[in-house]
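Okay, here's the structure, questions in a sec.
Left out: one protein chain. Kept in place: all the others.
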Amino acid sequence: MKNKKVRLNGHTILLLITIALFAVLYAGGCIAYGAKGFTHLQTFCNILITNAGLICVACGMTCVMLTAGIDISVGALIAMDCMLLAVGMEKGIGAVPMILIVLLIGVVFGAFQGYLVGYLGIQPFIVTMAGMFFCRGMTAVICTDQVSITEAINPTFYKWANAKVIIPFGGYVNNKGKYMAPYVRPGVVVALLVLILIFIMLRYTKFGRSLYAVGGSAQSATMMGLNTKMIRMKAHILSSVLCSIGGICYCLNTMAGSVTQALGLEMDAISSAVIGGTLLTGGVGNVFGTFFGVLINGTISSIVKTNGKLASSWPNILTAALLFIFIVIQSVFAAIRERSRNK
Amino acid sequence: MEDNVVLTARGISMTFPGVKALQDVDFTLRKGEIHALMGENGAGKSTLIKCLTGINDFEAGEIHIDGIQGPVKNHSTRDAQNVGISTVYQEVNLCPNLSVAENLFIGREPMTKIHTIDRKSYNKRSQVIMDELGISVDVTQNLENYSLAIQQMVAIARAVDMDCKVLILDEPTSSLDDEEVEKLFVLMRRLRDKGVGIIFVTHFLEQVYAVCDRITVLRDGRFVGEYPIEELPRVKLVAAMMGKDLDDLAEIKKEGAEDAVNNPLEISAKGLSHTGTIKPFNLDIHKGEVVGIAGLLGSGRSELARAIYGADKANTGTLMVDGKEAKINQPIDAMNLGMGMLPDDRKAEGIIADLSVRENIILALQARKGMFKPLTRAKQEELADQYISLLQIKTASKETLVKQLSGGNQQKVILARWLATNPDFLILDEPTRGIDIGTKSEIQKLIIKLAGEGKSILFISSEISEMLRTCSRMAIMRDGQKVGELDRELTQENVMKAIAGGDSSDEK
Partner (left out) sequence: MKNNKSWNKIKNWPLLLPVVALILVMAVNIIYDAVNGNNPLSFFMITLQQTTSNGTILYGRIIDILNRGSEAAILAIGMTLVVSSSAGTDISVGSVMSLCASFCCMLLAGYGVSSTTTLAKPLIVGILGGLLMGVVCGMFNGTLVAYFKIQPMVATLILFSAARAIGLLLCNDLIVYVRNPSYAFFGSFVGPLPTPLIITAICVAVMSILLKKTALGMYIQSVGINDKASRIAGLNSKRIIFLTYVICGLFAGIAGIVNSSRITSADSNNIGLYLEMDAILAVALGGNSLGGGKFNLAGSIIGAYTIQAITTTLYALGVSAAQAPVFKAIIVILIVSIQSEPVRNFFKKQSAAKQAKGVA
């Protein structure tokens, strides 16, 4: 019974550390850069706006990681999606059909990766790494130049990208005496909707729970009559579809397609999930934690940007360092649990 | 069919490539009884269970189940569950990261109107199920927060709730402590009283007599007999399981073996233990002595050897090797002190399947010499040739991959690996398992010969006769503990009595 409490808190502690880390980082940013406007609610909104795509991607990543898998093709898939959107709209196809095409590609691409992982039993890392190179290359096949989406090309998409969703509180008066109401972009609304839906799915649907079961013990899940192969495949489909949604959000921010877009985004998604308490070994984690993981990554970038003097590679290094720290903590926790179980 | 019979198996036969795993085996299970299925390793217990649960396809024979017309043949565990046969294994087959209730209901969750899982309803139902079975848990807690015993009980509850008539418990108690076992027994009795037929497989004799009503014994894939518990005292059970194995091997002389007691000590263990597997024990082995470890599988006989060798690092106690205190953290430390160990699980811990016979033979010697002092190719081949002919290893060439050899020859390759290191002290854990009778006697002769050269040997075997022929002393193991030693009047009967324990008083 004494053991019970300690173990119970293992994952909760990780989540608490994460939330506390976010709070400390954000408070630190406010203290250090308060003069530069870091304290305004808009700063937080900007973090959400910049990372709307990442939130969707990280939700998908969390689902795959729950099954003890991983998906590193996401960054490249986003690049391909953006390129497709840009080139497609340039060719005169409407915004809505293009979005449907991108989503469909997400389904097909995810199904293919999922089949290789689930049914052929190939390591998810190898499969999705090949997927990553495939998408990156494919982006270049579609077009090697940077393609921008301007108002002239597609007014609808342009309108979405520049739409503001005003938040009715937390505004401030700027130095010209004008009231600045905080706002977010439509992408943020989509991302938050995805977040809530995935949260509900993971908690209240058969499929959601089966993801946890497969990650907890694939053998047991099979013994209990679950179709683990199919579940793995579906997880990859989900990841690729969410990634495509994320890609659309991302494109609304950048309004362009280019080969080097979203380079290393898979890293941000994975580290967000891990920092948010998702175990690499599968079976533990939820998108609530992942959301905070994204916020931490966003805050770091935001601080570096606000500072203005730090090298642009710092966010990358810090994210990797955080990932390292959390991976090691997970490994140590796992070792402790193993030991206590043997006793 | 008798009235209260729930399951009958008649004339079940099954072969694996080259081995007759089951021959004409009968088994009968009645309603409301706990029926022990006993037998040593390779007796066919698990094969029979796999036939019942649809994992193995048996070749001949019929299985009948109460309430179902005609013979039943299962093709998967799902089929088995559908006809009312549920199985709980030693390894808990549940998901530790899900709640107790989820583990009970996963795959068949009750749904709400909007197609989400009805958590409230299944939490409530789970609590009712657990309360009925007398298991006090909070079903909303994750499974991993509970002890293994509770986890086992949850697995049983899941099986029972899926409406089973036959519950198979395959070594469920192996990793439980006494108190937990007792809890499990309470549950088993309660289910029995509800009319469930329970098949109980275990290595612990105590437990058989504590909870079972009836025993079926298998040996070498054959049906030996079915006995009510009161008609089969322990010694008789052990005899039935091991058989009067009077193989007509040439009598091997143990010349000088008796004098070995006067030689200096090679190994002296005091209070050595490994948490969870073997309780503290003392053991002395003289130079030139062959000491046997007698005990049933799971009695701690392998674990004792592993603690000495450092395969499982000992938590407590001291070990003297050749009169000097030794610190052994891992196997290489033991090897540098002149030890060698042939492990019992050949596949998992013995052979390196994808390497050649030559490489497998020289591996340990090379490891002891260190990476930067490689044996020359010529030396390697010489060693390989030497041991292939000495142990008569049947292989196409010394470059053949070891996985292509038969089990017996693989075993000889591992034996050769250790002989090549010229050890002072050699642990042989079931060296003769799955080996034909001719090779068995060769290995036994080799053991005597090695002892004659002044080497000490710790010999573990399921066949008592084999140890009687080679050992001058035996340590008796029972339930993870060394319970005594025998050095006089080493006879089959005495050893069996000692292993069985209970009413026997031959232990020292």
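The first chain written gets the first letter, and so on, giving A and B; residue counts start at 1 in each chain.
Keep in mind that, in the parts below, a contact is a pair of C-beta atoms (placed from the backbone, for glycine too) under 8 Å apart; a residue touches a chain by one contact, two chains touch by 3 or more.
These numbers were taken from a predicted model, which means no experiment stands behind them.
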item	value
Sole contact to the chain not displayed, among A:L41, A:A111, A:A130 or A:I153	A:A130
Identified contact with the non-displayed chain, of A:A35, A:V173 or A:A311	A:A311
Contact with the hidden chain (one of A:I153, A:I167, A:A256 or A:I327)	A:I327
Contact set of chain B toward the excluded chain (per top definition)	311, 330-332, 335, 341, 343, 348-355, 359, 363-364, 366-369, 371-372, 374-375, 417
Residues of chain A (touch criterion as defined above) contacting the omitted chain	70, 72, 116, 119-123, 125-127, 129-134, 136-141, 144, 259, 264, 267, 270, 280, 311-314, 316-317, 319-321, 323-324, 327-328, 331
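Rule of thumb we're sticking to: only the chains that are shown with their structure count from here on.
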item	value
Of chain A, residues touching chain B in the complex	3-4, 7-8, 200, 204-206, 209-210, 212-213, 215-217, 219-221, 223-226, 283-284, 337, 342-343
In the complex with chain A, residue positions of chain B that touch it	77-78, 81, 92-98, 102, 106-107, 109, 111, 115-117, 119, 141-142, 144-146, 158, 275-276
